[in-house]
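All protein chains of the complex are present and in place, except for one that has been dropped.
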Amino acid sequence: MDVIIRTVIKGIAPFIILMGVAIMFHGHLTPGGSFPGGAMVASGFAIIAVAFGADEAEGKISEKAVHMLEGLAILVVAYVILFETFVRSYSGLFGLFGLWSSVEVMALNVAGGIMVLGALTLVVLLLLKE
Amino acid sequence: MIEYAIIALLAGAFLTPVFKRSCVPLAAILFSFLVMASVFMQGQTVIMKFSGWSPPFGIVWVVDSFNALMGLLVTGMAMLVAIYSTKYIRERRSRFFTLLCLMTAGLLGVTLTGDVFNMYVFFEILSIACYGLVAFNTDKEAIEGALKYIVLGPLASSFILLGIAMLYGLTGTLNMADIATKIQPDITFNMAFGFLIGGLALKSAIVPFHFWLPDVYPVAPSPISAMLSSVVAGTGMYIVMRILFTIFGFSGVMWMFVAFGVLTMILGGLIAIVQTNVKRMIAYSTISQNGYIFLAFGLGTNLGVAAAIFHLVNNIIVKSLLFLAVGIIIWHTGKKDMRELGGLGKQLPLVMVCFGIGALSIIGLPPLNGFVSKWMIYSATWEISPVLTAIAVIVSAMTLIYYIKAFASVFLGRSKCEIRERTPLVMLLPVIILAAVCVFLGVFPQAAIGAVESAAAALLNQSQYITAVLGGG
Amino acid sequence: MKAPEKVLLAACLIAIFVVITGVFASPLFMKWENKKVARYYNENGLEATGSSNIVSAIVWDFRGFDTMGEETVLFAAAAGVLAITGLNFVRRKK
Partner (left out) sequence: MIITLITAALLAVMGAYCVVAKKNLLKKLIGLGIFTNFIHLMFISMGYLEGGIAPIITPENILSFPVRAVDPIPQALVLTSIVVQLSVTALALSVTILAYRHFKTLDTDKMRDLRD
């Protein structure tokens, strides 16, 4: 890809990723949540990979690390959904409509977003390499 | 307690790519098998409420005696297949086991759930793991089979989703027991039912939709063929029965299912006779046996449903046995065509005996388990119409023809290929265990018939299920 | 494609159209007043979970197990893609 695209993407990609993270964290207050947020972050990574080539990413992202991240995220999800004792008791601690109004849903949104992000990034990188 | 089974499987799936050891998924599947065995032994209806919400509002898993039997079979087969695969799969083993764990988790979820949409989600986990595993060999044949599967599978899934959407629109709930209380005999309900059953029939290859199966099942690695044609097809049957009897509460003879069952049986048997590829022949035989199951539960009587469940159990055991035995031959020789194989009986006597037991059992000859379930099917059909019994006996004769042909051309006659290595014990062990189970259930059928009859009673007693889930009223 | 096949296909498509419009215009579909479960979510979702986005509350709390399955589906897709196309990925690393 030529230099214009690279420069533009250097400018916008951080904002796309930041926007995705914000959507993940505000999933219990505003439209959106884990999947839109995670997909947005993953698309931020994807345009970087398209602009700079997938080979560049190979040394920086290891497959094992992605799997470990996903494993941790799903453990959080499974823990909260099945045993629901610790996180849920902090829900509603700081009143309604605030960022901390639902710790449980927020934590799950972030964990789910990490899952989506890991899986999509891995798929996009693999398909780009093909 | 059941939640630990699914947690173990998911943890196995997520940890395998990190540690890259075969013992992680093996331990996970073994653990889930032990959990299911203990649930089966207890023999009570277990209700698992996820996130602590009571039934119509949250998701529940409902385990009655039919569910528990299926769960035990699913995890047991997965365990044997996993043990077998440690030697059969030579490369990319950790990826294979990741997908196998996910497949087992999907099967277990589909089997145990009491919520329609949850069933769909787990069906998707199962299907996606299956797409990956069918294409696992990545040669020309496997990719073509996987393509067929991956175009038709999502189509079937979307029909199932359409049925679920209609059920939600009609009843305003997704819990199976809650839906069952709100069913009315109406054309729109029947449409929803048709979409659901149509999607499931496409997935489990009932006759108008059977064309894709023989291209898909044989191209997968042999252990996966065993899983697909035994437990995956069996789970399709299970969920059809669950929808039919528990949600829609049908009773009496359902001629549509009987007709489809008869057609499936005859066509599957006829095409199997002319096959030369061993795995393809067993795949067609699976279609034929699924027809038996459809016929039996289409009768709607207590005996018919019990016979269907028993034949389902036998089919799961025997089909795994046959595919795993054939897998050993393919592992040694690399050939699937009957015409190129021959005289292997002297070199692989144990495999020959086990394959013979499986073949005799699926044909339905006396001291084996297939005989008991086929006898139950014959006597159940005799009560409704002797014509059906005659057809069932004739199809059994067809089964005899093609299995004899396969057995003779693979194991008897002039030796055409050399076996150099010894068969690894871990590959032989599952085959021997399955053959022993076949003989055991044939000699002491009482052990199985009790479990099967209580499963049939649990399936047919709709009001008990609803009371157990929704609690009194 | 031959002419008779085209006619058959067109007939099937028209049938699909008619069936779908017919079925989904059915008056049998529940009125909002009768949907007990959805009303419960809308009325009690905020107090029960603290999340003001009711869809998020359903996705992650009331039906959280479904969503766990959904994340597993995503992982399964990634694992499947890795299993069948990731051959080069491994070899180049070694």
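Labels for the chains are A, B and C, by order of writing; each one numbers its residues from 1.
The definition used in the following text is that contacts are C-beta pairs under 8 Å (C-beta built on N, C-alpha and C of every residue); 3 or more make two chains touch, one makes a residue touch a chain.
Note that this is a predicted model, so its numbers are computed, not measured.
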item: Chains in view touching the one left out; value: A, B, C
item: For chain B, the residues touching the chain missing from this view; value: 117, 120-121, 124, 127-128, 131-132, 135, 138-141, 143-144, 146-147, 150-151, 153-155, 157-158, 161-162, 165, 168-169, 174
item: Residues of chain A in contact with the chain not shown; value: 29-31, 33, 35, 97, 116, 119, 123, 126-127, 130
item: Chain C, residues in touch with the chain not shown (by the definition above); value: 1, 9, 12-13, 16-17, 20-21, 24-25, 29, 32, 35, 37-39, 41-43, 45-46, 52-55, 58-59, 63, 66-67, 69-70, 73-74, 76-78, 80-81, 84-85
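Throughout what follows, only the chains that are shown with their structure count from here on.
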item: Chain contact graph, described as a line, ring, star, complete graph or other shape; value: complete
item: Where chain A and chain B are represented by their mean Cα positions, the distance between them in whole Å; value: 37
item: Cα-centroid distance, chain A relative to chain C, in whole angstrom; value: 21
item: Sites on chain C at which at least two other chains make contact; value: 61, 64-65, 72, 75, 77, 81-82, 86
item: For chain A, residues contacting two or more additional chains; value: 63, 70, 74, 78, 81
item: Contacting residues of chain B [partner chain C, same complex]; value: 10, 13-14, 17, 50-51, 53, 56-59, 92, 95-96, 98-99, 102, 105, 109, 117-118, 121-122, 124-125, 128-129, 131-133, 135-136, 138, 166, 169-174, 186, 188, 191
item: Chain C residues within the chain B interface of the complex; value: 19, 23, 26, 28-30, 34-38, 40-41, 61-66, 69-70, 72-73, 75-77, 79-84, 86-87, 90
item: Parts of chain C lying in touch with chain A, wherever the complex brings them together; value: 46, 49-53, 55-57, 59-61, 64-65, 67-68, 71-72, 74-75, 77-78, 81-82, 85-86, 88-89, 92
